[in-house]
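Some notes on the structure that comes next.
Apart from one protein chain that is not included, each protein chain of the complex appears where it belongs.
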Amino acid sequence: MKDLKHLYYFEKLLEDANNELVRRAQADGDICVGNTCYQLPEVLMDLPGTFTVRLRAPKTVSMDMGTYYMTSMLCDYSRALLERAIEGGYNFLDCLMTPDGCTMINRCVENMELLKVNEKEKFFYKYLEVPLKADDNGLTLLVSECRKKILGGLKEGYGIDTSDVALRKAVEKHNEICRIITEIGNFRKDDIPRISGYEFHIICMVSFVCPKYLIIDKLRETLEELKIREPDKKFQYRTRVVVVGSEVDDVDMIKLIESSGAYVCADRFCFGSLPGRQEIILNDKEDVLTQICRHYMLDCMCPRHMDTPKMNHRREYVDEIAKEYKADGIIYQQLQFCDPWAYERMIGAHVLHDEYNYPVLTIDRPYSVGVSGLLKTRVQAFVESIEIKKIQGEKK
Amino acid sequence: MATFLHILLIIAISFACLFMFSLVVYFFNLDMKLTTSLEPLFQKHYDRRKRERNL
Partner (left out) sequence: MGKAIGSEKLGKLFNGKARCRKRREWRGFRDTWYDYTRWVKIIWMLSKFMMHPKNVKGFFRYRWMVNYLAVPMMIDKHSFGLRGNHLRICREEYDLIADDVAKLLTMIFSADQNLGAKPKDSAHIILVDENEMTNVLCGFPTLQGLSWETASSYVCCLLKGDSAAHYLDVVQQMGLPGDVCPMPATEAGVCIDDDMPILGKCAVQCNTTCDGSLLGNGVISRKLKAHGIPVFQLAVPMRHTEEGVQEYAAQEIRNAVKFIEEQTGAKWDWNAYFECAKRINIGARECSEWLEMTKTDYPQVIGNNILLYRETEYMAIAGKVPAFAETDLKITKLATESYKRKEMLAKEYRHRAVIWGVQSQFYTDVLAWMLNCWGILPMFDMLTMIALDPISENDKEQAFYDMAHQYENMIMRNRTHGGYEVLLDDLWRYCAEYRADMVILWEHIHCKALNGMHGMFEQQARKRGIHLVWVNHDLFDPRIIPRASLRQDVNRYMRSVLCEEPLDPSLEEIDDTNNW
């Protein structure tokens, strides 16, 4: 297939947390809000005058300082973020918002605060309590926390307009990005897709780590380009998989899976689009903030949500998207030392295999996958097992 | 009367023996030594039991 015009540009943007577009937006006077988790409504940090970046630590090799402060038993992501923060890699942020979601990210940000990594005068940290269940009580909590800490913090700290009008405007812009990403993502459903999982992951990620208003034009152009892009004559992969699990912000991970013969047709992981890039539908009757919070709370697929309907729905959702994107198998992956996904991976893999009859591969992986031979071997073996199963199925 | 006293004496001696025995068991930790020797037998029993191991 012909290369996408802006893909290289997008890849370059992903090489640095303080990328060119972030610098440009700050030069324009916008406030940069760092965030660490889907559970904080992203749209609330993308108000007029602000933009949010989801923290990553690209090209992390050594994590000595992060490991000193947090030991080697916490996930690489949290340690990599701390390492990068200590090195000054997040000094561009104007504030950092994090949910008290998983323990590790919470401790990571607390360490940043205690080490005073960011010396900007008006810099502040906010830790939000986010619901553990998707119910009315949880919604009330989330609304209260967002109002007080996100909106209140931005208003008091930087004079940001947090009115309902501003929120609606932010939702409108967010929805436009979501529509573009979703439309691009839908090409993955084709029998011979015109976009690879790797390309899609890059496109999706830039929308998380760059000011949306500066990237939207290129995303629109990419969509138009894809509409007329000729797919390969033959499907280049041996099988189609859904990748489920903890955060994947290392594009090499998807590249590795696809180079092993498995097309990543759906991205059900943090920094992915499912969920993450669905439109927020607002009505005129209800409080805007409540509607926004409800959307994030109901859509959230984090294993941290402990109520039974949510637990069941997480696995049903994987089945839904596997059917929708025509997946042959599922890869449950987790970052090493990630507690929530350790359990979810175990249960999810069994449920999807035993109850939904999918071939399932479970892996745990480091933060930076690189060209891990071990992972490649596992995925290749999985691909072969799916092919054998298909052949045996046909014979019957 | 003599028989009654005789029975009482037997009971008293039995209690005394039991008491001495319990003191010995207590001090020399014989109760725990017995259970540690029984434990492997119980473990074999548990290993033999059929289980429905699932998630």
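A and B label the chains in the order they appear, each numbered from 1.
One rule holds in what follows: a residue touches a chain if its C-beta (ideal position, glycine included) is under 8 Å from a C-beta of that chain, and two chains touch if they have at least 3 such contacts.
Given the structure is predicted, the values throughout are model-derived calculations rather than measurements.
J.: Touch as defined at the start, partner being the missing chain; which of A:L4, A:V22 or A:C102 qualifies?
T.: A:C102
J.: Which one touches the absent chain: A:E87, A:D339 or A:E384?
T.: Missing-chain contact among the listed residues: A:D339.
J.: Any idea which of A:N111, A:Q333 or A:S368 touches the chain not displayed?
T.: A:N111
J.: I'm checking contacts with the chain that's been left out. Which of A:R23, A:K133 or A:R220 qualifies?
T.: A:K133
J.: Touching the hidden chain in the full complex, which residues of chain A are there? Just list them.
T.: Against the missing chain, chain A presents residues 68-71, 73-74, 78, 100, 102-104, 106-108, 110-111, 113-114, 127-129, 131-133, 137-138, 140-141, 144-145, 148, 303-304, 306-308, 311, 334, 336-337, 339-340, 342-347, 349-350, 362, 364.
J.: Quickly run down the residues of chain B that touch the omitted chain.
T.: These residues of chain B touch the chain that is not shown: 22-23, 26-29, 31-33, 35-36, 38-39, 42-43, 45-46, 49, 51-55.
The definition used in the following text is that only the chains that are shown with their structure count from here on.
J.: Between chain A and chain B, what is the gap in Å from one C-alpha centre to the other?
T.: Comparing mean C-alpha positions, chain B is 62 Å from chain A.
J.: Along chain B, where are the residues that touch chain A in the complex?
T.: 55
J.: In the complex of these two chains, what residues of chain A are touching chain B?
T.: Residues 346-347, 350-351, 354 of chain A touch chain B in their complex.
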